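Here the complex is missing a single protein chain, while all its other protein chains stay put.
Per-chain residue numbering starts at 1, and chain names A, B and C are given in the order in which the chains are listed.
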Amino acid sequence: MSLSVRNLRIAYRTLRGDVQAVDDVTFSVADGEIMGLAGESGCGKSTLGNSLIYLEGRMRHLGGTVELDGKVLPISDDRAMNRHRMRDVSIIPQYAMSALNPTKKIGVLARDLLKSRGTKLAKVLPEFRRRVALVGLPDSVLEMYPFELSGGMRQRATMVISTLLNPSLLIADEVTSALDVSNQRAVGELLTEFRDRGYVKSMIVITHDLSILAQIADTIMVMYAGKLAEKADAGTIIDRPLHPYTQALLSSLPEVGVRYEEEELTGIPGRPPSLLDPPAGCRFRDRCPFAFDKCAEEPPFVELLPGHQVACWKAAQDVAGSAEREHEEAAR
Amino acid sequence: MSDVDQAATSSAPVAPGAPLTGVRAPGAAPVGGAPLGRKAYSGGRRWEFLYFAVRNKKLVLGLGVEIIFVLAAIIGPYFAPYPPKQFVAPAFLHPSAKHLFGTSYFGQDVFSLLLYSLRNSYLVGFLGAAFAGVIGLGIGFIAGWRGGWLDEILQTFTYIVVMIPSLVLLIVIGAYLKSHSAFFEGVFIGVTTWPWVARAVRAQTFTLRQRDFVDLARLSGKRGPAIVLKDIAPNMASYILLAFILLFGSSMLIAVNYDFLGLGPTSGISLGDMLNLAELWSGLQLHLWWWFIPPGAAMTIMVAALLVANVGLDEVFNPKLRET
Amino acid sequence: MSMLELDKVSKVFKSGTFGGSLKPALRQVSFGIDRGEVVSLIGESGSGKSTLGKIVLHLTPASAGKVSFEGQDVTEKKGRELHEYYRHVQGVFQDPFSSYNPLYKADRVFEMVRQEYFGGLQRDAWEAKVETVLETVTLNPADVLNKFPHQLSGGQQQRLLVARALLLDVKLLIADEIISMLDASTRVDVLNMLVSLKRKGLGILFITHDLSLGNYISDKTVILRHGAVVEMGETPKVFGNPQHRYTKSLLTAVPQLHKKWAPFDWSANGSAAPASNGALRPASGAAAPVAEEARETRRYSRSSLSPLHAAKGAKSTPSVGAGAAVAEEAAPGPRPSLMEMEGGRWHRRARRRVTLAEVLAESAPPPLVECEPGHLVAVEE
Partner (left out) sequence: MTRYFARKIGLYILAFWAGVTIDWAIPRLMPGNPIEAYLARFSLNSQGSWTALYKLFSKAFGYNLPLWDQYWHYWDNLFHGNLGISIYAFPEKVTTMVAQAAPYTLALLVPAIVLSYVLGNRIGAIAARRKILDNTVLPLGYLFQAMPYAWLALAAAFYLAQLERWFPVQGGSAVGIASGFTWAYIWGLVSHWFLPFLTVFLVSFGGWSIGMRNLVIYELETDYARYLRALGARSRLVRRYAYRNAVLPQLSGLALALGTVIGGNIVTEVVFQYPGLGHLIYIAATDQDYSLLQGIFIFIIAGVLVANFLIDIVYIVIDPRTRLSMQGAVA
């Protein structure tokens, strides 16, 4: 078990109060697993991802533990975390295109960063060059300044630097969002390639785009309003989602080939609740077509089917119902 | 103009080379506060500013001190114990209860002189800031909005004005002029200190011009000047306010320089003038410290209060600088 | 004659401090939009698609070519005429946040329209009108009026902007990436709203980089690459039977829910790429987009007077396929570019003397040929 997060709670301080961006989240990521973390903007997915490596000034760790490869990550202790950063856990940030110091050559930046982590650039240089080539950057990129590269190239340089020390866990935060389709595909494939080659052991890919995850993720976890909604392997989430939110999200995605004349898709009415003062019970209740009185109670995030966790009373009922039917049928 | 300038203005929150060198002017946080745009939209912003304004110690302190001095300038002369320029007592009197700041070489009451002088300093500061502000905003808006060759010409012009040290120029002009007025002084300060405002305003106009709401205003049939006034300028309001404060402070300081060299208002009385006379009439050698220390100290406090208020305001407008 | 007609519209940007170098952003783009027709303009960043939208909206001038609306030339319009033009042609942009001046309430966008176009209208009549358009875009007046932009969701903001356009007697709407910044759950609703407007006779230019969205909504599709049309035609034909290598490459790159990315050999002839062993080499997969991007880097941009030549990063033979084969015959031989004629020292010349006309001629796009009725494809280089 590579990563194991238990009851993690992270708050985000804003002018109007604390926002519970990550509320009692428990999940794990296995070795070699690419886990997709999906959800709408403001659902806490980026906060969750970032909290595993670097708590920024306004983020606060309220509780819960994070274990990586059996060791506890001291996520609330900035200094103690330093030892793990880049080596054990690393990140390709959302702002990857502007993450490189504009006045340093990319090679120099890598050298300085590695020095901070107690490694010499010379030691990893051949590997560095190999990876630079792998992501399709020219060899000379080490001698170039960020502004000499396009946004997509800068992002790839960041990818390479972030993974230079073969971290156990890589957090890729919205790495495909700002890209055109062909670059999206290239970056998506690079991520799996990085895993396949063992540059990173496991990965959390944060995105709002489920179709990208359908391509590259092994498992998908869906967040809604700071809580986990559903987690299962990618195929199951895409083909047999149990949570009404996941279902609605998927059915609102136009795919190539779908035309309005043939199939009019529908969105999800309403807006997610404010996290400043989240409602009790299931947070999706107000937008959910299946909501019933039980939903006033908060649904637990439990494994309803093998390897398929859901936080939904309705789904729990359905699964129990079909199990019962099966049972009855078997009994008959 | 050059990419150097652009790199500078776009990458950092400073309008470099504000006459008060390096004071943080308002900068990239142009657009209504936070440079990152989107985040600034969360929350009722105006009230938020007020909320932070009254809680900002620097702003309250700076503004408070400044208000005291402004009041002294406005009503002070009515309460001054003596007329400013007349012999009211023997010369060289040490500070005492009767003459708070003693008397000068000429037997003037230094305290009364000071009270009267504040007015001129504020007047010149205000005039200078107003003129520089108007010119800087005008040129900045035009250059940033129109772009193209007009921008090139205005930028070149701005550059030339920067290259010519204004005090030196005024000394040369002053040598030919028989008399000076506070008005002339203020205007002159104004017409020589606008470039950094123009540069910053231009850069920001340039950025704001590319925002979609400007296009939308055009699609609504609005014309250029209306868009600049209604859509672009208000988004720089905080910046303009901060710039004005800096200009105000720097104008007063420049005026002290001018007055000290005898280039100030011929008839008037000003803080710089007091320094000038004290220097000319050997105040230094005669150890008449009460003659030249108070005016300079007053000026220092006036300007420092402005600077501190400016920093406070800046923190109010720009969340990044707020202490956490 | 379509309602909106673009005739060889080109745009060349000046760059460098003295405007020394000229960069073609649009190259002789021609197509038309009719009433009640949605045309999606699809292209990746830097393809010039937004520039085209701005040209139609008269926000930026075209360097050459003609835009006509209902038979009238648009490019020269100004003053009153332009004012009238905006009565019929309106736009909505990508970033809803940026479309609102954060200092004012959101419905100021309505107020501006009233000031300019409905100055004489009674308050009551105006309010009724506003309510009608809000209904059209399925917004509840109480939810959106008298609010600041940040109090509205992205979807509400965009719909409000469409409603603003509808206040006018709008016949053509330029929708520039209007849903790319919205959350998945609200995207479709905005799309569906556009469909219902189209059904009422509105012509829409739907600019997007997202093929699935373009496919979903549009009647016609125009694929733009480096400022030139590579393929265009009726949407089902373009998507169902793509001819140009570039279109195909885009289509294979689109992530789909129920189908994994098909292997696509970017470097060679697209259509015939065999899925040799199924094991995709990301390195080569990445190579093609890199070649595209290289254009922007120092080394490459220096030698690229026109993107046309830079795009040659990958050596390609003309695509197979019935239409393209014909196209190949019709294609003129490659003309030497200025750069090639000058050898290594082209840039001096380019900076000093190349004129707009030269750049336009130099960057002329490959010709389009009809591969089936209602489906045009560019001859591949």
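Convention: contacts are C-beta pairs under 8 Å (C-beta built on N, C-alpha and C of every residue); 3 or more make two chains touch, one makes a residue touch a chain.
Nothing here was measured: the structure is a model prediction, and the numbers come from that model.
Novice: Which of B:Ile67, B:Ile160 or B:Leu229 sits in contact with the chain that's absent?
Specialist: B:Ile160
Novice: Check each of A:Val22, A:Leu37, A:Met86 or A:Leu137 against the chain that is not shown and name the one that touches it.
Specialist: Checking each option in A:Val22, A:Leu37, A:Met86 or A:Leu137, the one touching the absent chain turns out to be A:Met86.
Novice: Tell me which of B:Trp196, B:Phe213, B:Phe248 or B:Phe317 is the one touching the absent chain.
Specialist: That would be B:Trp196, which touches the missing chain.
Novice: Specify the residue from the set A:Asp31, A:Glu56, A:Glu263 or A:Asp277 that touches the hidden chain.
Specialist: With A:Asp31, A:Glu56, A:Glu263 or A:Asp277 as choices, the missing chain is touched by A:Glu56.
Novice: Go through subunit A and note every residue touching the omitted chain.
Specialist: Its contact residues with the unshown chain are 50, 53-54, 56, 81-86, 90-91, 93, 95, 98-105, 112-113, 115-117, 145, 147-148, 158, 161-162.
Novice: Considering the whole complex, not just the chains shown, which residues of subunit B touch the missing one?
Specialist: Touch set of subunit B with respect to the missing chain: 1-5, 7-9, 11-14, 16-24, 28, 156, 159-160, 162-169, 171-178, 195-196, 249-250, 253-254, 256-257, 260-262, 271-272, 275-276, 278-279, 284-285, 287, 289, 292-293, 295-297, 299-304, 306-308, 311, 320-321.
Basically, only the chains that are shown with their structure count from here on.
Novice: List, in ascending order, every residue of subunit A touching at least 2 other chains.
Specialist: none
Novice: For subunit B, what residues touch not just one other chain but two or more?
Specialist: 42-43
Novice: Would you mind writing out the residues of subunit A in touch with subunit C in their complex?
Specialist: 40-41, 133-138, 140, 144, 148-150, 152-153, 156, 180-186, 188-190, 192-193, 208-212, 214-215, 238-239, 248-250, 252-260, 264-268, 271
Novice: Quick one: in the complex, what on subunit C touches subunit A?
Specialist: Within the complex, subunit C touches subunit A at residues 44-45, 153, 155, 183-189, 191-192, 195, 209-213, 215-217, 235-236, 239, 249-258, 260-261, 280, 282-283, 285-290, 292-294, 296-299.
Novice: In the complex of these two chains, what residues of subunit B are touching subunit C?
Specialist: Contacts found on subunit B: 2-3, 31-32, 37-38, 40-45, 211-213, 215-222, 231, 234-235.
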